[in-house]
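Only one protein chain is missing; all other protein chains are in place.
Up next, subunit A:
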Amino acid sequence: MNYTSIECASSTSEQFVPMSPAKTLKVYWLETKFEWLKTIRNPAFALPAILFPVIFYLFFGVLMNHGNVQAASYLLSTYGTFGVMGPALFSFGAALAVERGKGWLDIKEASPMPASAQIISRLIVSMIFSLLIIISLGIIGVFFGGVELSVFQGALLSVILVFGGLPFCLLGLALGMMLKAESAPAIVNVIYLPMAFLSGLWIPITMLPNFLQTFANFLPPYHLSQLALKVMQQDVGDSVFTHLLALTLFAVIFFVFALVAHKRKQN
């Protein structure tokens, strides 16, 4: 069997060509482009992700509160937070779990695609969705809800919410690595909706019982919504630093979970 010498093989490996920066950039561009196409072509995801927060806000924030500008302005921040969580949890969590479960990620992992391309493309797509949701909510709030929002406040709110989606993307990533394809969408919903309620995204946190207000400190959406509410001085009053620290901590924890789930697969 050993009649062919192994040295021959080394000549083959000389053909290893590193990817040029332009080609590497193209991988990220195409990955993002197709991730975007994949997502918007799937109405089962794209429509609810945008419509749910928009309809909820229109209904509870504008139509049902009879011109209460304070409430419309408050709910703009909290439904904004709610809206940002959706794409992050579903595009990373549920969609990733489905693709992983069907064996599709195996094919991608066997290819020389940089692993980060997969994550960054999803991150960008989920941020674009977040931005679309925030703009829609902003338009409804300003034109129909009477919310007074300076350009600076609007921009600040958008930046906070878009980048504040990061911990939720990492939570989605961790869920996507751990969940089974069949049960992923259901489980993501079971986490998404109660967490939104308990963080005071639907009903102002101050209207919840005391023990729930304390408990909310352990939920990432609470901290993001408080940061967003600070833009119009409607927050409970904790420091920016506290909320940033909490969100960073959650992001690190979720990232570690995702890494552990990934490592476990290799054994």
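We take it that a contact is a pair of C-beta atoms (placed from the backbone, for glycine too) under 8 Å apart; a residue touches a chain by one contact, two chains touch by 3 or more; residues count from 1.
Note that contacts and distances are computed from a predicted model.
Note on the omitted subunit: UniProt lists it as "ABC transporter ATP-binding protein", one of the names in "Glycine cleavage system H protein", "FAD-dependent oxidoreductase", "ABC transporter ATP-binding protein" or "DNA modification/repair radical SAM protein". When you scan A:Leu37, A:Leu51 or A:Ile203 for touch with the missing chain, the hit is A:Leu37. Looking at subunit A, the residues touching the absent chain are 1-2, 4-6, 8-20, 23, 26-27, 30-31, 34, 37-39, 41-42, 99, 101-104, 106-107, 109-113, 266-267.
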